[in-house]
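Encoded as structure tokens, the structure appears first; notes follow it.
Only one protein chain is missing from this complex, and each of the others stays in its spot.
Right, chain A next:
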Amino acid sequence: MATRGFFSSRKPPTETDARIPPGQYLEQGFPVLSAGPTPRVRTKDWSFTLKHGPRPIKKWNWAEFNALPLTKMTRDIHCVTAWTKFDTAWQGVLVDDILADAGIEAPTGFLLAHGYDGYTTNVPAKDLTTGKAMVALLHDGKPITPDHGGPARLLVPHLYFWKSAKWLNGLQFTERDEPGFWELRGYHIYGDPWREQRYTSDP
């Protein structure tokens, strides 16, 4: 349905068009969205715990975590509030390298990411492994600011950005796909931007 009188001057050129998922628009800035106040986590207090259900598998402090292999990833990101940002540059530890350091392979098909603010979000294990996702420590070569989830945030660029949990302090393997914070509040269980899986009722 065309909207009477709406003519946009913002139509992106066709070569960039193909990089913008349906219903998204290109954003130059980096908007901030979160459900609560911004926690200030000092790196000396920071730790990251890998769990299987309630059982901790391994825990790293900031120095130990930074000693893991660092990988660079430059990716387009897509927020469910409809902005897409091209070529965001991150550096961090691939989830594959975290599992390798813990000496395990994914014991179940599902994970819950946990944040210092109590935030959780679920992601299938296959979407976090094989180089698809990392725990990011740097953005544009600099420590990630608290607003954007620092000291460490999850980066799962091929899913809507609420899956990229801020202020990350752990990953937990779960037996089932357990909905996290936004998934319990009306947002899609998987969140693929290319299939426009924004809300629970989307196919």
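In this text, a residue touches a chain if its C-beta (ideal position, glycine included) is under 8 Å from a C-beta of that chain, and two chains touch if they have at least 3 such contacts; residues count from 1.
Throughout what follows, contacts and distances are computed from a predicted model.
J.: Determine which name in "Tryptophan synthase beta chain", "Sarcosine oxidase subunit delta", "Oxidoreductase" or "Protein-arginine kinase" the UniProt entry assigns to the undisplayed chain of the complex.
T.: Hidden chain, UniProt protein name: "Oxidoreductase".
J.: Extract the touching residues of chain A with respect to the undisplayed chain.
T.: Chain A touches the missing chain through residues 1-8, 10-11, 23, 25, 29, 31-39, 81-83, 117-118, 147, 181-182, 184-186, 199, 201-203.
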